[in-house]
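Excluded from the complex is one protein chain; the other protein chains are retained at their positions.
The letters A and B name the chains in turn, as written, and every chain counts its residues from 1.
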Amino acid sequence: MSMPLSQKLFLYVLLTVAAILVFAPALLALLMSFMPSEQILTGTIIPDSLTLDHYRKAFERFPLMSYLLNSLIVSLLITAGQLLLSSLAAYAFVFLEFKGRDTLFFLFIATMMIPFEASIIPNFQTIRDLNFLNTYTGLSLPFFAMAFGTFLLRQNFKQIPKELKEASEIAGIGDLKFYLTVVLPVAKTSLVTLGVYGFLSAWNMYLWPLLATTDDSVRTVQIGLKQLQSQEQLNEWGVIMAGGIIVVLPTLILLFLGQKKLQKGLTEGALK
Amino acid sequence: MKKRLAYGLLGLSIFAAGCSSAGTEAESGTAPKTEDGKTVVTFWHAMGGQAQEALNETVADYNASQDEVQVNAEFQGTYEESLPKFHSVAGTDQAPTVIQVQEIGSMSMINSGNIEPIQKFIDEEEYDMSILEENISNYYKIDGQFYSMPFNSSTPVMYYNKDAFKAAGLDPEAPPKTYEEVEAAAKAITESNPEMKGFALQAYGWLYEELLANQGGLLMDNDNGRSDTPTEVAFNNEKGKSTFEWVKRMIDAGTFANYGTNGDNMVSGFLAGDTAMFLQSSASSRDVIDNAPFEVGVAFIPHPEAEERQGVVIGGASLWMSSGKSEEEQQAAWDFMKYVQTPEAQAKWHVGTGYFAINPAAYDEQIVKDAHEKMPQLKTAIEQLQATKPSPATQGALMDMIPEERKIMETALETVYNGGDVDEAFNTAVEQVNAAIEQANAARGN
Partner (left out) sequence: MSEAAVSIQSEAAELIGKAKRKRRIQNTVKGLLFLLPSIILFSVFLFYPMIRTVYLSFFLTNTSGMPTVFVGFDNFINIFTSPLFQDSLKTTFLFVLYTVPGTILVSLFLAVLANEKLRGIGLFRTIFSSTMGISVAAASVFWMFLFHPTMGWLNQFLSVFGVEAIGWLTDPKWALFSVALSTIWMNIGFTFLILLGGLQSIDSYLYESADIDGAGYFYKLRRITVPMLSPTLFFVVTVTLINAFQTFGQVDMLTRGGPQNETSVIVYSIYRDAFVNYQYGTASAQAVVLFILILLLTLLQFKWGERKVHYQ
């Protein structure tokens, strides 16, 4: 079934306008990152010359490569931890019946309501006491348990027919084996979705990585972005925009590559 | 069952896998050392952007200048972000040896008990602090003692667009000195070019305090908190209100540009020719002059005609020494602090950032002379600072809740910018600051 040309055209126009609107802020940043400083500061829209200076400066300002690597490690650790813990918890909430389960689930959901900024100082003290400052552990551990992920996977696991579980019990398959061989493969796509979500939010964290580190050894790239901004002096917006582009690029590439998978994950009813 | 238990532990072992301890371990009593036996001094700072480059250079120069001490400079976010962190790690191995703290954080640093007053080291070697700029020392000398070493310092100045002055028939070499003159100039500029506003004042508590001090007005009682802990505001008078009224008159005349609390927007508005005069930290002067497509003038900040000009209060930050560190480590940090204020180091710092040289001998260094020749405007801020008359008003207020006071004043200014009533906004602010003072005193158990 194909639609009439006029309708197609109309849709394309709508799509293009929407795409331009959605992409405009990023486009502005991209443009500014190549514009000479005087032109940015005097409010030029279309620059008459372009420069790579800002990128050069951004690279000189902080150990960008090691920050990027740290971001990658921390984000991967958090993603892995979240997937593991969320799926284990979701499994218990769906397939194991025990007293107080619903109360416990509600308690889990309730943790989503605690604003992170309110718990950040006690958490910092905990990490300090555990001697986890300036470690990848300190950066990632507090985010392993994730109510949102548990919630999402629980909704997904519920799709798996109860009969399957009963049959496996009769066949003498234990819970751990059932979890590993049946539940995880079936939920693969929603795990991918959750993974991408977790990775992106971990990549974009700022306040916690700043607090939990005191030196450059495990710092992440968002801190680098902040490091480009000054307090009492004039900001070099070109350099900051260049930094912003550098920081955003890896995630955009990931999104672009993961697009198909991600969509499939969502398509297969991850969220029903 | 065993299997299951193992699984439960798997999660935990993953955390352990990611664990790697970084940084130097220090046992109490001994100083951390590098492999080649240098004493390690950890220096937390809040300098981002270009200032960080200059700071790193200072540190590198120091490290190269001797072979006893190794200073590691670590960026810790903004002043606001680094302080709670410092207070949380104070007394542990993770605490830095030296930390840079904004001037208004001074009182809470002293109250925290986590710091070693540098007066101790000054006394021990009878170090001569009088080599420092007097007006900077005046701020940091508290009850006759130095608690911290002055470092990056700046004051506000008034920037103006000389081309716009010429176009409006004003003398670009005679910038307005008083509130009334600023008003008149702003009017002339807006009349000659309706696209351009005459004057902008960022809603920023620091600028308000500076304008107050320039009239000789006190912010808090007990001599601005210099003789005793403040118990109430001292600006509830004509001096305190004059700035509000001044701004209000310009708003009514349509010559005032409102950039809210955003200093960056204000500067770019100035550079784009949207506004002809504004007040901002002298530390920005290099950037403003460099980036402007027109000639920039720098002038003293204005004062009401009825009041005599008193001068400015120093702003910026100073360097603090952690308590609970070994004598050796502290001595090493002290050595670094002394290095930072040498004329050579200060000359580089001043030229690299636009902050003052805390040691005026730096102004005789060749690189400073060269820079001043290229940009004579840089000298205005120094002249303004040196022309300041010492008094409790220009020493600046000391109190731990000043950050809160600033926020309140900013809100009050914004209320007026957006058409609010001056008396109402001002009185509300006075009330709120008084309440904040009361609360802060109660929290200390006073």
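Assume a contact is a pair of C-beta atoms (placed from the backbone, for glycine too) under 8 Å apart; a residue touches a chain by one contact, two chains touch by 3 or more.
Since the structure is predicted, the reported quantities are computational estimates derived from the model, not experimental observations.
Contact with the chain not shown here comes from a single listed residue; of B:Asp223, B:Glu245 or B:Glu414, that residue is B:Glu414. Across the entire complex, the residue among A:Ala58, A:Val74 or A:Ala92 in touch with the chain not shown is A:Ala92.
On the side of chain A, touch with the chain left out of the figure occurs at residues 8, 11-12, 14-15, 18-19, 22-26, 28-29, 32, 42-43, 45, 84-86, 88-89, 91-92, 96-99, 101, 104, 108-119, 121-123, 126, 141-142, 144-145, 147-148, 150, 152, 155, 175, 179, 193, 197, 200, 203-204, 206, 222, 225-226, 237, 240-241, 244, 247-248, 251-252, 254-256, 259-260, 262-263, 265-272. Chain B meets the missing chain through residues 4-5, 7-8, 11-12, 80-81, 83-84, 87-88, 90, 108, 111-112, 114, 203, 258-262, 264-265, 268-269, 272, 274, 400-401, 403-404, 407, 410-411, 414-415, 417-418, 420, 436, 439, 442-445.
By our rule, only the chains that are shown with their structure count from here on.
Averaged C-alpha coordinates put the centre of chain A at 36 Å from the centre of chain B. Chain contact summary for the complex, chain A toward chain B: residues 37-38, 40-43, 61, 73, 77, 80-81, 84-85, 88, 121, 124-125, 128, 131-137, 140-141, 144, 174-176, 207, 210-211, 214-218, 223, 226-237, 239. Against chain A, the residues of chain B that register as touching in their complex are 3-4, 7, 10-11, 14-16, 18-23, 42, 44, 46-53, 72, 74-79, 81, 84-85, 88-89, 92, 94, 96, 152, 154, 264, 267-268, 271-273, 281, 283-284, 287-288, 291, 293, 315-316, 353-355.
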